[in-house]
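Attaching a single structure in structure tokens format; questions to follow.
One protein chain is absent from this view; the other protein chains keep their places.
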Amino acid sequence: MAWNTNVRWRLPLTCLLLQVAMVVLFGVFVRYDQDSDAHWIENKGSGNVSGDDMDNEFYYRYPSFQDVHVMIFVGFGFLMTFLKRYGYSSVGFNFLLAAFGIQWAVLMQGWFHSFHNGYILVGVENLINADFCVGSVCVAFGAILGKVSPIQLLVMTLFQVTLFSVNEFILLSLLHVKDAGGSMTIHTFGAYFGLTVTFILYRPNLSQSKERDGPVYHSDLFAMIGTLFLWMYWPSFNSAVSNHGDAQHRAAINTYCSLAACVLTSVALSSALHKKGKLDMVHIQNATLAGGVAVGTAAEMMLMPYGSLIVGFICGIVSTLGFVYLTPFLESHLRIQDTCGIHNLHGMPGIIGGIVGAVTAACATTSVYGQEGLARAFDIEGSNWSASTQGGFQAAGIFVSLAMALGGGTLVGCILRLPIWGQPSDQNCFEDAVYWEVPEEHKNEALHPEDSTLKPSEP
Amino acid sequence: MAWNTNVRWRLPLTCLLLQVAMVVLFGVFVRYDQDSDAHWIENKGSGNVSGDDMDNEFYYRYPSFQDVHVMIFVGFGFLMTFLKRYGYSSVGFNFLLAAFGIQWAVLMQGWFHSFHNGYILVGVENLINADFCVGSVCVAFGAILGKVSPIQLLVMTLFQVTLFSVNEFILLSLLHVKDAGGSMTIHTFGAYFGLTVTFILYRPNLSQSKERDGPVYHSDLFAMIGTLFLWMYWPSFNSAVSNHGDAQHRAAINTYCSLAACVLTSVALSSALHKKGKLDMVHIQNATLAGGVAVGTAAEMMLMPYGSLIVGFICGIVSTLGFVYLTPFLESHLRIQDTCGIHNLHGMPGIIGGIVGAVTAACATTSVYGQEGLARAFDIEGSNWSASTQGGFQAAGIFVSLAMALGGGTLVGCILRLPIWGQPSDQNCFEDAVYWEVPEEHKNEALHPEDSTLKPSEP
Partner (left out) sequence: MAWNTNVRWRLPLTCLLLQVAMVVLFGVFVRYDQDSDAHWIENKGSGNVSGDDMDNEFYYRYPSFQDVHVMIFVGFGFLMTFLKRYGYSSVGFNFLLAAFGIQWAVLMQGWFHSFHNGYILVGVENLINADFCVGSVCVAFGAILGKVSPIQLLVMTLFQVTLFSVNEFILLSLLHVKDAGGSMTIHTFGAYFGLTVTFILYRPNLSQSKERDGPVYHSDLFAMIGTLFLWMYWPSFNSAVSNHGDAQHRAAINTYCSLAACVLTSVALSSALHKKGKLDMVHIQNATLAGGVAVGTAAEMMLMPYGSLIVGFICGIVSTLGFVYLTPFLESHLRIQDTCGIHNLHGMPGIIGGIVGAVTAACATTSVYGQEGLARAFDIEGSNWSASTQGGFQAAGIFVSLAMALGGGTLVGCILRLPIWGQPSDQNCFEDAVYWEVPEEHKNEALHPEDSTLKPSEP
């Protein structure tokens, strides 16, 4: 499989083509919304707009937006730098795909949710949602990390953002599911999409690259930068698009609690599962985050702080067990090569999150939420709403997301299998030097004799 | 001293036990407060609650909370990665103890300050205060860094959070001391607590580990990540729980000023005290932060920008002198082995901060604050208040904090001396490999022959 990995013309053309398309589509469709348009000052104080400067949506959402932005670019980017020779690609390709993805997501989500009189009207909430959408691509990237070319990533982003938006529309607008932190739309969908893609792109001889499929000491510390920024800002992630006031407030508290509990159980299991009781950085970097994934749906609901702790408690255990037992099993028996173990961090916790959300919604009562509070929390307009129905639709959302992920992932996987995207050969995976100019020292120091096979595959 | 450092059952059991206790206690005691409960919408616009969404406490505090959160996890975590072979433990154990500590602090502080009708009602301010409380544990961790097991850290956190909360209650509720940025409650208490613990845990043969008790080039750069995030976000730290409006605003300005001045005097002293005028990364990483510690108490008061500069000016000098002269003296003459030099960064500047606060409070007048402003700044209710009394109580707060630190530290130190916690032997200090699975290369590259003594102490 000596593919041509010289992407000199293919990568630039892909980037430029996509970016030109974005410019044209933004030109035709995207305009400022009421709160970001210069006419805002004239509309203030009239209709249902308050006369207070502070009442611009910007001030409710912008701090959370910036935190989410950090999670997507530094969080996901650095989390994946744990590989010893794939740091440039981890952070650089993540940067590339996210920069494209957010533009395409503004359009796709805009057509579905912010389309008025022929225009997509954008404000800060659109930026957050675009970042969220790209989050699901970053998740999927984790499964195929090290085994794909940047062109493949751009193609995957193009399709995945599209499918994400369709799935999100089905869940939020048709099924009226609540999923503010995206346990289903982002994590479940993203993870199973990525796992399906990596299944289709199965590489039987990947062991030829196993020399590079691991960390060095400092690469693990770089990865901890990613872990910690994800962990710290997750309360912002889960609360960023919740209703003003108590819902945002509560979502942050619940996420804070869940994540804290998750750290302790991850550490506990990591030590317990090692024969000398030693901790494994992979678990600390990943499983500690599962609690954030799993309260994504229910964080804005009246889950209660102890409910959040229980969710985090369980997810730290499930996720760490997954890393130790399930990931090797998936690889050896189901041909699913999951580089970062996204099944443990996003897949299972995402499904748990969907279930927790469904159960919490099904238990919602006016005594817990108050009459008005319940109506607001679940956007109830008519009188037909019942908690158990809501719970049922929430549960349906999990299955829809899974179906979209498996179907979409199969389609996209097949497209990415075409031998035209400049993907690396099995013996050159997890290696920056394929797509990057790397410093001379690094080349010599770590490249092994068999790595000289890098050259043949390049014209 | 060949202790058994295999923590396989002890660490998991400790973590799980503590986490189960948290779940139960949260279940019994913790509920949402008015601003984070779904009933908020119904209460808005009635009583003393404004009808504006923006008036939720969340919007006053959340951005500051996230900054403080970054300081605790990335700031303290990475600041301690300067040791060449202790990066995993620095950032990982800090993560563990803080994740446990914030839960326990929500309970302890809640019982003292947010207890209503049998429930602890939590909102964003509780999360900030929990982070603050854990900050004092992170400070103490700096003194014993590299010489303790993760179990010891959890035990210490359990006790220190308890003692912190008692001390905080005495200061804030009984003595009516103002200490928004925690010069006394966090830094003075945390530092002298940690120093007492390390004194009790004195290791006469620590020099056997001195090979590892220092940085490599890149570990110093990782540490600078911690330093800078602490430095940049300190204005948020000192203003996070201040009164709305001018007090938060002023606290941020004062801290900004103090920290800026502190950098220049730290650099000046670092160069002046080196025989070739060269700068020492230890000073740049630590002494530059002393200015933030030392305006912790007074930042929200009318300290004036130049007053803040003077405080920063002095602390940069005192702290750097401490690193050069005092830390070696403490180690050789007083058997206080202070790994990170917390006495210089938190101990002395904390006391200075307490004094500055006492003096600033004692000088408070209505001409400077205005009638209403003074009443608000010092929570004056009756007519018995006088500035000099306030100053006196402030000063008393320093001594109470010191007494609690020394007493509590002695108690906790004695508990941690028990040979059951899996602590490392003197020749295996400052070494990740004791508690972590480390990459093969790292093991071989840096482990010296005598480090093979690692094995004998493990069953």
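As written, the chains take the letters A and B, and residue 1 is the first residue of each chain.
Note that in this section contacts are C-beta pairs under 8 Å (C-beta built on N, C-alpha and C of every residue); 3 or more make two chains touch, one makes a residue touch a chain.
Owing to the predicted nature of the structure, the values given are computational and were not obtained by experimental measurement.
Looking at B:H39, B:H113, B:H176 or B:R376, which residue reaches the missing chain?
Checking the options B:H39, B:H113, B:H176 or B:R376, the one contacting the hidden chain is B:R376.
May I ask which residue of A:L321, A:A362 or A:V438 touches the chain that does not appear here?
The missing chain is touched by A:V438.
Thinking of the whole complex, not just what is shown, which of B:L11, B:I41, B:L269 or B:L330 touches the missing chain?
Going through B:L11, B:I41, B:L269 or B:L330 one by one, B:L269 is the residue touching the chain not shown.
I'm checking contacts with the chain that's been left out. Which of B:D246, B:E331, B:D426 or B:E441 qualifies?
B:D246
For the chain left out of this view, which of A:F132, A:F159 or A:F222 touches it?
Going through A:F132, A:F159 or A:F222 one by one, A:F222 is the residue touching the chain not shown.
Since one chain has been left out of the picture, which residues of subunit B touch it in the full complex?
These residues touch the chain not displayed: 50, 52, 54-55, 59-60, 63-64, 67, 84, 214-218, 220-221, 224-225, 228-229, 231-233, 235-236, 244-250, 252-253, 256-257, 259-265, 267-269, 271-272, 274-281, 284, 288, 302, 304-306, 309-310, 313, 368-374, 376-377.
Where does subunit A touch the missing chain, residue by residue?
Touching the chain left out of view, subunit A contributes residues 6-13, 15-16, 18-20, 22-23, 26-27, 30-32, 35-42, 44, 52-54, 56-59, 62-63, 65-66, 69-70, 73-74, 77-78, 81, 87-88, 91-92, 95-96, 99-100, 102-103, 106, 122-124, 127, 150, 218, 222, 225, 435-439, 441-442, 458.
Convention: only the chains that are shown with their structure count from here on.
Could you put a whole-Å number on the gap between the CA centroids of subunit A and subunit B?
Subunit A and subunit B have C-alpha centres separated by 33 Å.
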